[in-house]
Structure formats: C-alpha cells, structure tokens
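Removed: one protein chain of the complex. Kept in place: all other protein chains.
After this line comes chain A, so read on.
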Amino acid sequence: MLISYQKKNKKKHHHLISSQLHSSLQKELLQFLLECCVGAAEPFYHPRRPHEVFLNPFCRPACQHRCKTRSASSQVYSAVQSVVGSLHMAHTEWKDAPGLPDFSLLKRLARDQLIFLLEQLPGKKDLFIDADLMSPLDRIANVTILKQHEVDKLYKVELKPIVSSSDQLCFLIRPRIQTVKWISDLVNADKVAGRFRRYKIIFTPQKFYACETVLEEQGVYGDVTTDEWNFYILPLDDDILSLELPEFFRDNFLEGDQRWVTTAGSALRLLQSVYGSFSKVYGIGRCAKMVYESWRELMEDGEQRTRQPEFAKVFLVDRDVDFVTPLCSQVVYEGLVDDLFRIKCGSVEFGPDVTSSDKSIKVMLNSQDKVFSEIRNEHFSNVFGFLSQKAKNLQTAYDKRRGMDIQQMKAFVADELKGLKQEHRLLSLHIGASESMMKKKTKQDFQELLKTEHSLLEGFEIRECITYIEEHINRQVSMIDSLRLLCLLSITENGLLSKDYRSLKAQYLQSYGIEHLLTFANLRQLGLLEEQQAGETLTVMESKVGKLVNDKTVGKLTDAFSSLAKKSNFRALSKRLALVPKSGEEYDLRVPRDMAYVFSGAYIPLSCKLIEQVLERDGWTGMEEVTRMLNGQEFAVTGGSSSSEARSKTDAQRIVLVMFLGGCTFSEISALRFLGKERGCRFIVVTTAITNSSRLLEALLDNSA
C-alpha cells in the first residue's frame, strides 16, 4: 500500500485518520468521505501507525503508548507484506551453488519510506544530508527522485552556518549529538533574526533519546518535528549488505556505548521479516550476544510470520574476536583496491594515474562489472595474467569484424559491440589500477613489510621484526602502517615486553607527536597494543602449570587469568586451529587450497576459520578450548521455525548469513566466497561497515574533536 500511494489521496487520508478516528458511530460518514477521496472503500490504513487500524478508537488513551513504541518498526514490516508477494524471487531450481535472495527489495522499501517522510513536509524544501549519508542515499534515491518530491536544493551538513532561502528545512542525519546541536543553533539563530521556518529532522536509522534531550536543552524541541527513516541495510552487492555505520566499531568496542546494538538487531529483524526466519543462529562475542538478545526481543514483540526461510543459518561475530585479520595487508584484488584507493560505499574513484587521462573516474565495483567480478577474489599475483588474457580475448572478439559481410556486421554492432566496448572500458581501467598497484606494491619496502607481517604471524625472528618496526617509525614511513605493525606485534606476541613497549612508544611519539599518548591509551583499552605484565606470557605460564596439574585446573586457571587481562592468545589459537600453514611448503596461489590464499598462503583468517569450524560441527562442541581462549561468550540457538528443519535440504538451507559487528574486510569476504565454493553453499555478509587496517586504526586515533 505504501508503494501504490498516490500523492493526492494520501494527504486527505492522513488528515482524516490522524485526527482521531474517534467513533465508529460516525463511521458511516467517515466511510462516505473516504469513498469520495480514495475511490473505493479501502481498509483504514495509516502508514505511520499501522496498528491503529485494528485498535479501537474507544480505548485509545490506554493503547497509545504501545502504538508509539511499536510504530516505527512495524511500519516497515507492514509495508513489507504488501510488496513481498509481488517481488519475491522464487528459487525452485537446484543449482550447484544456491541462488541468492533479491536484496533490491530492501532498497525499494527504504526509498518508499523516505518518499513518504519527505511528503510529510509538503511544499518546496531544502534538504541537508550528513556527509556520510550522501553515498548510501545516492544508492537509494537519486537527485531526480528527491526533486520529484519537492526537494529544492541539496546541501551537505558541514556544521557551519547555512545559506538557504527556503522556508522549509529538512535534515537527513545520523543521530549524532553534534549535528543535532548544530541544528538547534540554526533554529535559535533564526529565532533571533525573527525568521520563521519549518524544520524537520529525519534521523536514520533511528532516533536516540540523547538527541531529543539536546533539542530540549537548547529550547527548540517544539519548533522541530522529528522522524525516523528506518534505513538499516544497504545492499552493496549480491552478497554484501552493509549497515554503513563505521562508528559502530569505536562506539561499541572503545567507548562502551551499546546504542547501535538495537540497530543491528532491527536490521536482522528486517531481513527476517522480508526473507523469512532462520533455523539456526551461532555467535561469538559480547556484542553478538547482545544483538541476538535484542533481535529475539523484537521478534517476540512482533507477530510471528512463518515464511519459507531464505537463509538457513546466521553467524554473528564481534570484530574484537579477531583483530589480526583486519590488521594484515590485503593482497586479494578487491582488498588491495580498498587499501590503496579506498572503496566507498561500493564505488571507487580512480585517479589520473589509473585512468591515464587528466581526470578521475568513479567506478562501481560489484558483480555487475564482469571484469571485476572475475578478479576481485584473486590473489594479486594472478590478476595481471588474467587481465592480459582477457585483453587478448577481447581483441579476438573485435577481430571477428574482419571478413564479415554487411549483414553480419550489422548484427555484430547491434548485439555485441556495445558489450565489448563496455568490457573494454572496464578492462582498461582495471589494467590501469593493477599497474598503479604494481608500481606501489612490488617495491622492495612493500616486500619487506609483507615479510615482517608473515614473520609476526608465524612467530619467527621477532627481534628482526622489532628492529624493522623501529626503523619504520624512525623513518616516518607511514603513521598508520607503523601503528598497524605495532598492534600486530602486540597481538601475536600477547603484548610487548616492557622495555620494547616503552622504547617503541617513545619513538612513535617523537615521530608523530605527543597527542598519540591518547591513541596509545585507546589501543591499550581495546587490547590492541599492550605491555606484558609479568615477565612471562600467559601461554608460557599455562604450559608450565599444565605440566604440574591436570587439564581441568589449567582451564580454570586460564579463566582466572583471562578475566584479569584480556589476552589475545593468538599463538595458541593459531596452533589449535592451524591458522598458519607449515612454512617451507610451496603454496600455489593460482590454485588456492584453503582460505590462506587471501594472505599469500601465510595465514587463514581467524574469523573465517571459526565460521568454517562451527558450521562443520553444527555448534561449538569440541571447540571449548578455542572459545575459552577467545574469552567465551559463544552461543548456538536453534531457531523457532522447526517446520523448516523438517524440510529436506533446499537451496535456502545452504545460504549462510554472516554478520560482522564492527566491520569486515574484503579479504574476509573473499575467503568466505572461497569457502562457499568449496562447501557448495553461499555466504551473505552483513557488516556494520566495510573496514580495513587504516579505517580500523583511524577510528582509534584521538585527534578528532
């Protein structure tokens, strides 16, 4: 219904119903009026408060609160029901790899809700958008759509005084205190100037009480209307869904602010209501547990709908379970592009050095790009070969033209040429990108950097590594890279020796300034960069104790220790899960044999290994020691819909949803794609944001205001 809304009808509709449908005594009259404006007697439906359709006007006061609390989310779900039927893709055929659900539906839902919200403020208006919402918004509703709904001018929120002559201002923002404060100042400034305007704030994905408090404290609560745009999920690709909340990581893991937990829960609920329920949920990490709880509560609150599930299993994982993986240099093509050029919201801007012209080009990177989709998961060393082969093929295709008669030529131009040209364009871009990468990455210092990383992962020649890192810092090679190596060193070694810690830290501060004292404080809080407390590492102590007493006691002891200090236990984990292949063996990167290929065969991402193991065992049994070393907090729950369990293995049973709380890297996604191919299943990655080492560490710098 939300979708088929026509503008003209809706206004009247809205007016009628919101003005307290008070008595069904007069329903006749109302019905008459409705018939006049809607045409046929439609059931009363109020998009903003769908529940009231059923509620009796006579018991309104008592029910009101309930409606309010439920309305926001249920709005989406009611709308869902109306579209689901028409849009849903049926996957009946049995293929080797199961088909993926159609996620464009999520975009449509978000767009329709946004349009509805914009129309709540009728007439011309200026729209202010949070800078980091610009790209996601562009994926949902482009400028043309916004203009159609009477958005006059678009501005980026810059927290500066504005120049707008419009009488209606609409703000589309993330619920951040600073932004709300800025809006309050605007409103107050207008008041002083005696200017009257209408203001509307649309918070996305939800509003927070703290923001409303700011409005109240600044005395503008009554002047501003607020709304929520429940835009939880942006599909970046066929198998990547992003919440586009980079601040999730810092807020949740560093600041201990759990406000995004409900957002993640709501995102899962949205997926569930559109694509059906899940039969099994696994997870590890404190935040994962909380997200699951919040999701479960939301499910209980709403009506249960038994729909044929599109996913079998869900795996929730906290970023702090595995910090090693995002700290490593990425060598898979897509990851490398992200490290070097920064992929933003599924698209990247290639500079003049890539395009070999004087201007930059913005390119969408997803499975629509035929060239990219074939190389994105490849180790970089294979990419060049592949691209040149591709170029040859393309040439052959072009060459077909020779010796064609007119008729054939006509067909060629009509059918193939456009595709070939498109492919040609993309190919040249990717070749350009690879060349630029080659230039940067085949240099000696990059080789040495990789060598150091691999040594650290392997726990080999640590002294040399420390010397290398020291030199790296001293020469001011790169602020972030130095920090990254320090963290990698600390995690893999369970903290630095006091002497090393102090000297490296002092060096770093000399290079980059004293304000990094705060950065170091943050890193320590997260357990990314620590000083070893005692002279010995825990694992050493553990093994020593282990010789004296039996295993059970060791377990208890370790528990006691890990509650004292959060230890990464990387070395022990790596041994137990065989994350680092034995050195000396040849690893053919062209024919990857396991997920380690994403790091040149040197390391299997811990997060992905965990997922593999748990799915294989259908739970955590047999992994007690591993989970203990990861600080526990694991869970496995069988979902509510037991009926789906009974059904034979359908496609849906082979789709696994993996949710990364705190972000995931392209390398991990590539590793999961590889795993899926091996096991005949598909992984869908839901992440709070796409991350990499730079983004991760930049989030922990403390030079922001």
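Criterion: contacts are C-beta pairs under 8 Å (C-beta built on N, C-alpha and C of every residue); 3 or more make two chains touch, one makes a residue touch a chain; residues count from 1.
Just so we're on the same page, contacts and distances are computed from a predicted model.
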(request) Assuming one chain is omitted from the figure, identify its UniProt name from "Molecular chaperone MKKS", "Glycoside hydrolase family 31 N-terminal domain-containing protein", "Vacuolar protein sorting-associated protein 16 homolog" or "CENPN protein". (result) "Vacuolar protein sorting-associated protein 16 homolog"
(message) With the missing chain put back, one of A:D138, A:E515 or A:E678 would touch it. Which one?
(response) A:E515
(request) Would you mind spotting which of A:S104, A:N142, A:T213 or A:Q389 touches the chain that isn't drawn? (result) A:T213
(request) Write down which of A:R475, A:R576 or A:R617 is the residue touching the left-out chain. (result) A:R475
(message) Touch as defined at the start, partner being the missing chain; which of A:K370, A:R401 or A:R502 qualifies?
(response) A:R502
(message) Which parts of chain A face the unshown chain closely enough to count as touching?
(response) 16, 19-30, 33, 54-59, 62, 65-66, 69, 177-178, 181, 208-210, 213-214, 251, 255-259, 261-262, 290, 293-294, 297, 300-301, 470-471, 474-476, 502, 505-507, 509-515, 517-518, 521, 702-703, 705
